[in-house]
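Some notes on the structure that comes next.
Note that one protein chain of the assembly has been removed; the remaining protein chains are unaltered in position.
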Amino acid sequence: MSTSNVSRRNFLRAAGLTGTALCLGFYFPSNAKNSQIVAADGAAAADIELNAWIRIDTDGKVTIFNHRAEMGQGSYQSVPQIIAEELEVDLKDVNIVFAQGNQDKYGSQITGGSSTIRGSYKNLLKLSATARLMLITAAAAKWNVPVTECYAQSGNVIHRPSGKKYHYGELVVDASKLETPKNIILKKRSEYKLVGKPLHRQDTPLKTNGAAIFGLDKRLPGMLYATVERNPRLRGKVKSFDDIATRKIPGVTDVFKVQMDVFNTTREGVAVVANSTWAAIQGKKALRVEWDDTGFEHVNTADIYKRQHQELATKEGLSFKKQGDPDGIIKNAKKTLDVIYQTPYQSHSCMEPVNCIAHYQKDKLEIWGPIQAPDWVQEYLSKQLGFPKEKVFVNMTFLGGGFGRKAFLDYPHEATMISKKIGAPVQVVWTREDDATQGPYRPGMSYRAQGVIANGEISAVKFRMAGQNHNHFMGGKKDVANDSTAEGFLPPYFETIKNISFSDVPFETPVPTMWWRSVYASTNGFAYESFMDELAHEAGKDPLAFRRQYLKDERSQRLIDKMEEVSGWKNRKKNEGYGVAITECFSSTVAQVVKVSRKADGKVKIDHVWAVMDCGWYVNPDIIKAQVEGSVVMALGAATIHEITFKDGLVEQNNFYDYKMPRIADIPPIDVYIMENDADAGGVGEPGLPAFAPALTNAIFDLTSKRIRKLPFDMALV
Amino acid sequence: MINLNVNQKAYQVDADPNMPLLWVIRDIIGLTGTKYGCGVAQCGACVVHLNGEAVRSCVTKVSRAEGQKIVTIEGLSKDNNHPAQVAWNEENVPQCGYCHSGQIMSAAVLLREKPNPTDEDIDSAMAGNICRCGTYLRIRKAIHLAAELQRKESASK
Partner (left out) sequence: MKKQLHHKKRYLLPLRAVAVIGFLLSMVGIMAFGLNKKTEPIAGDTKTKPLVIKKDSVASVKAFKQVYTVLMSARCMNCHPSGNIPLQGDESQLHTMSPQRGIDGKGVYAMKCANCHQATNTPGLHTPPGNPNWHLPPADMKMVFQGKTPRQLAKQLINPKQNGNKNMQQLIEHADDGLVLAGWNPGEGRTLPPMSHAAFKKAWITWLTTGAYAPKGK
């Protein structure tokens, strides 16, 4: 945030946007980079609509608007926890509501890239401290005492010498008339009462008694329900359909063809509208649709990987990053490690299947749903419909999981098309089978890693990746390397590995792909950290000591110290396999050690997982631990249990019976530790994921000398 | 018309007797705490108590529940204070929260039938409930805590 811009007078007089409330937020003039703190007054004067993160009513009620999606990662707690800290209010007295989608007001709202805290904490702290100072200033003026004699606590301003107090509600009218103060002094970390503490989440009570409203739970007056039978080949069209049986099902009110955009492609299906979800599901089952599947490749999984491997064998790809001369060294080396790693397509499989409510009216559109990117949805649909943005209202509900899937624009678009057609609010429900078979998916990837060890040291490393590039779906240029080619790889390695290169061998299929928790780091990390392990063994060195040798920066060293200490790495016993991996993404670094052993029946089991997270400045350590625990479980499933495969263009998995999930008995003990330092805040929701798979396979190598380079693999067969 | 007793309240619903109880509860009665996750009894998000048993309402026809006692997450306790609910809050179990109605309803049956469950009992009882956020370790912890709370509760009675 640009503090120099705060000086601009942005105050509203008497009849502000909210009348008798103090409304504080930022104003993002044209982009999110330069923000200004504004109160409601100024916003109106400058003819801008305020984002309103904080709103204090005259009765003292404090409302904090959470601009980000709550999909389990904890924004519903962590955003208010930050605001309440500097605002000096008790969290229990605060009402938390989801903000509507509006990028002009809130800046980017896409809840992805583990960005909620790291992207906005400085703004939020400053905003809250500004509000507090304005309230204190208003009180001091009322009492006619120096501001320095007053302080704020639990929603009150207190005059220290006299003990007099005003609650915030009594001050908002005066405060809203004040100039936004400059030079806000923020609390020191040591002064925090809320930030950094493992506070209970405010949304938990709602999630233990059925009160939390997820997308599927939202109801509107007159709302109908719809399902859609979509082309199972992901890109195809509807040739014709027979809805005679469907229309006979009681409750079915309408059947028609519908299109939805999947980025730059179109998918067609047949919508069944009914007065209950069940009738809509039954109606969908009764449909007979003939598909037009011409004009695109019908992929098979085996062919995808075969092609990737061929490309990697012959092509250099687009250079992403290069230093030194790895090619020269590899060419002249007596011995080169040269291996292929492979990772599967993955479904997000949120517990709440994809769904969306749209209510299209003559001149406006309102959307409710589990949406990760309300601002994108607003912008996109306004363009699609030719509506001004302010006529497109996008409301986030709680999300029953997101993991990247619910940042996609296809399902709000489809719901909008259906509502437009029927002229009524409609909830479009994806069945579990729809959710599993329609994608988009994490792309299946192959990596070729080459490395030379000379005198026990790395002399060259060369990585090439081949796999679908998300950017291509969004219209990105195809002659530039995937900008995530090195994601997951620890930046400090570049200081010590002098000859190294990364390249992207462009690869396409018609399968729609999408961010999946930790995105490319989730697959890159497996290749890169498996290969570091292979290099360590080639060099005859202990894998953790080897990483210590190549990660010379202070932060990495402390992280490794901690990992060594908590995992008991140095006291490993015979018949125990230990594996380590360290990955970085979204500005946080996570190290994991996995311990494995053989059970009495000879099968390998995971005994323990230790994870150390370095995310710098942080808000709620318990949420961070929960995120890392969950990331490990998700990574365990992706590494050892499930994958999406294709046969003749059709997805072969349908539901949890063939896309199985880890269950309670499958989960090893997981201990999570958080590094304490004053570095900038990093991401939390995703960085815990990538290190698990390589730490596990490295541990299996340690125990069995079997190197696993292809995911998923069956633990029972190791 | 089908007569149902949900959370000690009588309902008369006009529904196809083959409609799964899940959709009757959600779309007709309007209690949305019970979730749709898979539709084929794989994930446990739809667990309700039918005469005290943790049935998967997505595959249970409403006709089976006629005249029986149905309890949903909304009716498990008066004030979010069933020992499992208290423990879930105490251990910060939910992340996205979508599966936890079902998780808690399953745990409640376990806690009734095995007031002092071992880890193995917990595995046996909870293996039918999927959590994509991966809160399993906390579920285990919370069930142990709930058992303790339950013991204290009954001791103080």
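In this document, chain identifiers A and B correspond to the written order of the chains, with residue numbering beginning at 1 in each.
One rule holds in what follows: contacts are C-beta pairs under 8 Å (C-beta built on N, C-alpha and C of every residue); 3 or more make two chains touch, one makes a residue touch a chain.
As the structure is a computational prediction, the values presented were derived from the model and not from experiment.
Enquirer: In the complete assembly, which of A:N654, A:N677 or A:T704 touches the absent chain?
Expert: A:N654
Enquirer: Out of B:S106, B:T135 or B:Q150, which touches the unshown chain?
Expert: Of the listed residues, the one touching the omitted chain is B:S106.
Enquirer: Among B:K69, B:K114 or B:H144, choose the residue that contacts the chain missing from this document, as touch is defined above.
Expert: Reading the full complex, the residue touching the unseen chain is B:K114.
Enquirer: Tell me, which residues in chain B touch the chain that this view leaves out?
Expert: Listed in rising order, the touching residues are 40-42, 44, 47, 53-56, 59-61, 64, 105-107, 109-110, 113-114, 121, 123-129.
Enquirer: In the whole complex, what residues of chain A lie against the chain that is missing from view?
Expert: Those residues of chain A that touch the unshown chain are 285, 654-658, 660, 663, 665.
Please note the rule applied: only the chains that are shown with their structure count from here on.
Enquirer: Taking each chain's centre as the mean of its CA atoms, how far is chain A from chain B in angstrom?
Expert: 29
Enquirer: Under the definition above, what is the set of chain B residues touching chain A in their complex?
Expert: 16, 19-20, 23, 26-28, 30-40, 42-43, 45, 72-74, 76-77, 80, 84-85, 88-90, 92-101, 104, 122-123, 126-127, 129-140
Enquirer: Please give the residue numbers of chain A that touch chain B in the complex, ascending.
Expert: 70-74, 198, 200-201, 203-214, 216-217, 219, 225, 250, 276-278, 281, 349-353, 398-403, 429, 431-432, 622-623, 626-627, 629-634, 655-657, 661-665, 667, 669-670
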